[in-house]
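The complex is shown incomplete by one protein chain, all other protein chains being positioned as in the whole.
Think of it as A and B in the order they're written, each chain with its own count starting at 1.
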Amino acid sequence: MGEGGLLEIINLSNPIFKGYIFYSALLILKVLAMAILTGFQRFKNMVFVNPEDAAVFKCKPKIDANVERVRRAHLNDLENIPIFFVAGFGYMLTNPPVRTALMLFKIFTIARFLHSLVYAVVKVPQPARGLAWGTGYCITGFMAVKTLLHFL
Amino acid sequence: MGEGGLLEIINLSNPIFKGYIFYSALLILKVLAMAILTGFQRFKNMVFVNPEDAAVFKCKPKIDANVERVRRAHLNDLENIPIFFVAGFGYMLTNPPVRTALMLFKIFTIARFLHSLVYAVVKVPQPARGLAWGTGYCITGFMAVKTLLHFL
Partner (left out) sequence: MGEGGLLEIINLSNPIFKGYIFYSALLILKVLAMAILTGFQRFKNMVFVNPEDAAVFKCKPKIDANVERVRRAHLNDLENIPIFFVAGFGYMLTNPPVRTALMLFKIFTIARFLHSLVYAVVKVPQPARGLAWGTGYCITGFMAVKTLLHFL
């Protein structure tokens, strides 16, 4: 690997690095979609939390279960996705097998899409949401532990 | 670009990379400012959510509209700024025109400052907040889509 040899990892012909960027972009679009979903629920149920927004539609600020559900799904993204970006970056630097790394990035991405789907789009009974969440959680944890041990 | 050629992008003489780091630092300071704003509203209105904080000022834990407003602005930052950091990084790797990339970073940064300003400092009627939020949202979305298509 030469001194440091980071260029063999962080370069545009390394499939792991390309996969990392690709799945990150997909996850960003997923997070962005949560705002659309929240807006959709707000307009559908005419529920606004800011007085100035409610005033536009001549209604009072209030709280609504459907809006709150989407907001919880969004918050769950914020709890899990930014740390995945950093965990995935650190994990790449541990020189993992290409196949394993790409598989983990892909499964994490699918799990997070499913999480939002069963939480905020089609309400699916538990353990659907728990499994989707747990899959992403374990992958981030695995990557962080691998990174920690490698850089100890 | 040679094999991978990431060094032509991620290096300290590339104006895009320097701009990326510069605007990221500005955005971080903006997010940090939200905590000061929240603290300011808490003390001004003597509103604390933790019993141990309220006890210090001999008042009861309660909820206040001004504090909640700043907290929503802060949360909106968390929903939009960390994913921008990653989207901007991916976008840089697609070899965008220098002028376009710097413009997008700059507009995003201005939009987010304006968003906090009209949301939590001087209450400006809609669509001010919506426009500021939408501008940042579209830029992150554009960068993520560009990145996705480039690394497909």
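Assorted remarks:
Keep in mind that, in the parts below, a contact is a pair of C-beta atoms (placed from the backbone, for glycine too) under 8 Å apart; a residue touches a chain by one contact, two chains touch by 3 or more.
Quick caveat, the model's predicted, so the values are computed rather than measured.
Interface residues of subunit B with the unshown chain, by the touch rule above, are 7, 10-14, 18, 21-22, 24-26, 28-29, 31-32, 34-35, 49-50, 52-53, 56, 74, 78, 81-82, 85. Within subunit A, the residues in touch with the undisplayed chain are 1, 3-7, 10, 69, 72, 78-79, 82-83, 86-87, 90, 93, 123, 125-126, 129, 137, 140-141, 144-145, 147-148, 151-152.
One rule holds in what follows: only the chains that are shown with their structure count from here on.
Taking each chain's centre as the mean of its C-alpha atoms, subunit A lies 17 Å from subunit B.
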